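A single protein chain has been removed from this complex, and every other one stays in its place.
Letters A, B and C name the chains as they come in the text, with residue numbers starting at 1 for each one.
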Amino acid sequence: MLNHSYWNSKEPNGIEPAEKPHEECGVFGLYGDDVMPPAYAAYNGLLALQHRGQESCGIAVNDRGVVSYHKDMGLVSEVFHPKDLDKLSGQMCVSHVRYSTAGDSVPENAQPLVMRYIKGTLAIAHNGNLTNAHEIRRELEHRGAIFQTTIDSEVIAYIIARERMHSGSIEEAVRRTMPQIQGAYSLLVMSPQKLIAARDPNGFRPLCMGRLGKGYVFASETCALDACGAEFVRDVEPGEIVVVDPSGVKSIRDHCTGRISPCIFEYIYFARTDSVIDGVSVYEARKEAGRLLARQHPVEADLVIGVPESGIDAAIGYSEESGIPYEKGIVKNNYIGRTFIKPTQQERRNSVRIKLNPLVTAVKGKRIVMLDDSIVRGTTCDRIVSMLREAGAKEVHLRISSPPFTWPCYYGTDIPSKNELIACKMSVEEIGKLSGADSIGFLELDSLCQMIGKQEKCFCDACFTGNYPAPVPKHIMEGKPEQRCTPVHR
Amino acid sequence: MLNHSYWNSKEPNGIEPAEKPHEECGVFGLYGDDVMPPAYAAYNGLLALQHRGQESCGIAVNDRGVVSYHKDMGLVSEVFHPKDLDKLSGQMCVSHVRYSTAGDSVPENAQPLVMRYIKGTLAIAHNGNLTNAHEIRRELEHRGAIFQTTIDSEVIAYIIARERMHSGSIEEAVRRTMPQIQGAYSLLVMSPQKLIAARDPNGFRPLCMGRLGKGYVFASETCALDACGAEFVRDVEPGEIVVVDPSGVKSIRDHCTGRISPCIFEYIYFARTDSVIDGVSVYEARKEAGRLLARQHPVEADLVIGVPESGIDAAIGYSEESGIPYEKGIVKNNYIGRTFIKPTQQERRNSVRIKLNPLVTAVKGKRIVMLDDSIVRGTTCDRIVSMLREAGAKEVHLRISSPPFTWPCYYGTDIPSKNELIACKMSVEEIGKLSGADSIGFLELDSLCQMIGKQEKCFCDACFTGNYPAPVPKHIMEGKPEQRCTPVHR
Amino acid sequence: MLNHSYWNSKEPNGIEPAEKPHEECGVFGLYGDDVMPPAYAAYNGLLALQHRGQESCGIAVNDRGVVSYHKDMGLVSEVFHPKDLDKLSGQMCVSHVRYSTAGDSVPENAQPLVMRYIKGTLAIAHNGNLTNAHEIRRELEHRGAIFQTTIDSEVIAYIIARERMHSGSIEEAVRRTMPQIQGAYSLLVMSPQKLIAARDPNGFRPLCMGRLGKGYVFASETCALDACGAEFVRDVEPGEIVVVDPSGVKSIRDHCTGRISPCIFEYIYFARTDSVIDGVSVYEARKEAGRLLARQHPVEADLVIGVPESGIDAAIGYSEESGIPYEKGIVKNNYIGRTFIKPTQQERRNSVRIKLNPLVTAVKGKRIVMLDDSIVRGTTCDRIVSMLREAGAKEVHLRISSPPFTWPCYYGTDIPSKNELIACKMSVEEIGKLSGADSIGFLELDSLCQMIGKQEKCFCDACFTGNYPAPVPKHIMEGKPEQRCTPVHR
Partner (left out) sequence: MLNHSYWNSKEPNGIEPAEKPHEECGVFGLYGDDVMPPAYAAYNGLLALQHRGQESCGIAVNDRGVVSYHKDMGLVSEVFHPKDLDKLSGQMCVSHVRYSTAGDSVPENAQPLVMRYIKGTLAIAHNGNLTNAHEIRRELEHRGAIFQTTIDSEVIAYIIARERMHSGSIEEAVRRTMPQIQGAYSLLVMSPQKLIAARDPNGFRPLCMGRLGKGYVFASETCALDACGAEFVRDVEPGEIVVVDPSGVKSIRDHCTGRISPCIFEYIYFARTDSVIDGVSVYEARKEAGRLLARQHPVEADLVIGVPESGIDAAIGYSEESGIPYEKGIVKNNYIGRTFIKPTQQERRNSVRIKLNPLVTAVKGKRIVMLDDSIVRGTTCDRIVSMLREAGAKEVHLRISSPPFTWPCYYGTDIPSKNELIACKMSVEEIGKLSGADSIGFLELDSLCQMIGKQEKCFCDACFTGNYPAPVPKHIMEGKPEQRCTPVHR
């Protein structure tokens, strides 16, 4: 019989650890209410951006200068009920979805951050990660600042508030703020009269602009424009500030340097496949990765399958290029929820089969090429390969539509430290052997340009190369800086 | 500005009506605890069966004759927490997921039904719909019975209790019960000592049997066996009773008539694609439907896409047969939740785009064949077709992997009455015109046999033909019998 | 430091065990809606009856023959929100509050029980305890009955349903039911057309009748009439059935035997002090008990105090009779809630001081007479006495406004078995010594008549005498019958 230590003590609450890297946020804002109430547009937009963050979410609206907001832990569909949306009347909004990291998963950290400063109320929603947040906090603390959250938005809010004292306008304050903050940020700021969007000069995280009736929308991805019925206008340029107010739209490009480096992993995994980021279709990039893999790592096989959902696009591309038929070989259960209960006694193999189940009739006796988007810790690919073998697959050839991860990310994703990355500890051959696959092939680093249809490198691939396009302080590179510089409370 | 009648009054709570027919339940039972605690097996099994019912769920366990249970409204991942599973210790279990119908969505109707009768405690989980429940209720009421729920399990429980008085065993009572109940049922009964599975003589709803260590599992679909790590043994035969107790497994086949008629729509839509029902792979049946459509309704086109998720398998089959490349043309948002908020003001078109978004880069300028599994009320296909056209599709050819619905179902699904079925009101041509597609093609009725690889008809296709293999009382055929024979309370 | 076994393992969840006996239920019903909607009247009435049961509550309304209901675990103020009451439209209602016993604290047991039988829908609310429920269940099970709850209402429902088949009316069925059920019951039955109240021939539990506009109210206590603005009409007579329907009010007195025995402990502790039961003011009875104690157990003292809330009325009486000034000597914290968290490490003395705190300035240096209503297990009086001593009391004289408990109750309260009753194990002197009081005095058994102003005994005092006025089956007297005759599930 079971005792009460039945649950795996290494995984508190019996909850499965994350197997893929995570984006840390998504933002959505709307100026204008002629088509629909901004809170409803935000609700639709956040639903479309939910893949970028499932921990908490929030909407702040501005009703003729008076800001109200609703935010809480949970999915968009859990946090917002019709009565909540109805209460959030206004003519513009900013909103946010946040990813659940293990550390500071607290209501205080939900966004947008709504705060009062000298010129009234500001609401700020932020996607990205500042690399000098620690230094700024220290400096602000030396001037008497207090911090109630551990989110970068609070740091940004302080600098904007400080700059606003010497600036003639909120946009000028944002313009003065940008040189002071380093790293990745796609930012929405709502003041009593204006909606402002800003993107860091590298353009690490995406940010696009659309039109909804007479109003303007800003969102992390174009799929959020589609969801609220907005027309895509253009991407916010890296370094650009876009201001919308009663007088119309204005662009400030002082910080546009041209040395842009949007995150390549948005194309590989983070973004929704139907989004178009900086002019490149995510879906086409993924299919192209599959085609490239078919040329780089060809193999004789009977069918091509993808690990759902993220491996499917590359699988279609591989099939197209190789002529090997595409098949659905694995079925994913969409009802698992965020807190899947996993008893320790249950074999690891079974645990995967609750989420992913092979289509025996499709794979039995077949030589299979299986596409996946990436390998981080290497904890699941062996389970999937052996699951297919048990289902009767004669051969399993693993193709990964990205190069091996060898460096952590400091720009707003949770790609972990080197000692957790399997590709830092093993060669490709060893990873292949560990996975149990008959062969393994990663996308070549050189082909990332081609994947997104560019002639030359114009993106951040630091997680594959260690070439960090924006400075990362030494203390961050060396350790766990967050534990040194942020309040430790729950 | 908006007033408080902003919500569509026809759709209370702003919740979208169902666009596809629904299965009404799924069952899972385990006898034996040598591999894992039965409650954990049930949890895994119910997660795998969640597509069969999302309203409520429950698990009843039997710990050396003492039954305890936990059931509630909500998804499996919402209703069960580790502490709940830990409390449910035992050596066997029965469990259930229930579909949310508009009518009696009340906690009382959650299953398993646990009740005390002359021989102790019984727990009953039931998938299907009795066609003579009304008659039996009336007859039982004439003998003094009282009813506290509106579920058929309560009717079955009464008859079993009555028959048990004249029977030497619980299985004998179940055997005597079966001739008295008509319609569709796949039934699990847990007595203090035994676990019993029974399937109606027509075999309308699926029920299979597996082995988990030394124990035995019964489940609506094989995907639930996979999820708990059980080996598939065989299907429970239509009309068969299988009894598991300390002495082993026993089969009672008195009611096996050979005139079986499992539901064909399980293959077309209800079941999970990785299940194998009565020897036929659901995935292969769906792909075959696609292949058949490619032969029955060929068209020149650039690519084949499926409406996610249910149209994708047939799309792969159509692509395979026609040689037209398969593409992912539409992306589905998995975060919508069960209570999507839809403002009336928002155009119908947008509402669909929150759930389904076209991959513009894939479909632009292309001639498209789009596969869907069925058309019930005809309320969404036009929106999807026009969404594709707006995304730039040159042509859209609609292919439906089932014949037109022309008759309601009385055997445990919610295919509605004739006046709601579009194919009862319009010809195929008219439906095509309404949809806005360039062409439309339904799977031919005659090819259903071939779809599941059979020589002759051995299934129920009443929803397409009106040939009901088990008697349906006239009063049910004519009206809304539930309002006459069941308690009206919430 | 503390480990995780900090909580007292003997008291699961750190919840304090009950220190006073508990009533098991309260009922409220209204026929008529001219003054206010019945659900609102029930809400007010149940709030007034909440002291009779805090586990679960429910309201069933009848809207022109259609019954709807809402019930759940929790207090009235927690279970019902305005939207719930608004949904419960109708022209009559029955409602219920239930006490939380340790055993079957499950949602299924919440009342009213709403069920469908041959003549339509019935809703039943019941206060009391049948002594032959076990026998009836067995007999009904032999006829094929199934039981889904462990409440007596289900047993009563079955008999009414059976009798209804041979009766011309629901009231006739109730009339035929009464001789078959033994023990204590104050019963409300709502049929499609009628509201029926019935009280057992002994009249163990109270039941009164009032007028609200043109309608009629029934309630366990008159305080519920006051709360909804109804005028008191009269008590329902022991053995009487009162029927209200469109034709007016009708009384059936066949079972009125005159051998009545209402529960004396309602006056001592259970009922609310502002209620009048069977013509006797509860408050006056309690004050009279205090006066009697002053005569039976006089003592020289400086002040009289009562243990809040139940000891205060007797204290006022004692003061009045003795001339010793009444003082508030102990303050009660009303915010403790039902789930007070008690760490084991904390001394028992402190635990009591969170609930009850002495008024040091009032008691310091004083000789005190302290009134309490009863001593059951004897677990708290010593703590209160020593608390007063620590606050500086010079003497503490304990006066108990009831005789010692020496017998369990089988008629609907939870006065426990003899081996838990301290007065079965110790003499009055020993109890006094244990309590640490300078003197102790219980109300004399003979003065109970005088307490309620009667010439002769006309009540049940079985808990003090063992003279059970209605038969109690031997198996119940001897053991733990509930574990033998009821379903064991949670």
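For this structure, a couple of remarks:
Here is the rule we use: contacts are C-beta pairs under 8 Å (C-beta built on N, C-alpha and C of every residue); 3 or more make two chains touch, one makes a residue touch a chain.
None of these values were measured; they are calculated from a predicted model.
Counted over the whole complex, the shown chains touched by the missing one are A, C.
When you scan C:139, C:274 or C:430 for touch with the missing chain, the hit is C:274.
Touching the chain that is not shown, out of C:25, C:156 or C:223: C:223 (per the contact rule at the top). Here the missing chain is touched by one residue of C:82, C:168 or C:365, and it is C:82. Annotation for subunit A: contacts to the undisplayed chain at residues 60, 66-70, 87, 107, 113-118, 121-122, 137-138, 141-148, 154, 157-158, 161-162, 165, 486-490. Taking the complete complex into account, residues 1-2, 4, 6-7, 13-14, 36-37, 40, 43-44, 47-48, 50-51, 54, 75-78, 80-82, 85-86, 89, 223, 226-229, 272-274, 276, 281, 283-284, 312-313, 316, 319-320, 325-328, 331, 333-341, 343, 345-347, 349-350, 353-354, 357-362 of subunit C touch the chain not shown.
Just so we're on the same page, only the chains that are shown with their structure count from here on.
Listed by label, the chains that touch subunit B and also subunit C number zero.
In this assembly, A is the chain whose CA centroid lies farthest from the centroid of subunit C. Counting partners per residue, subunit B has no residue that reaches two or more other chains.
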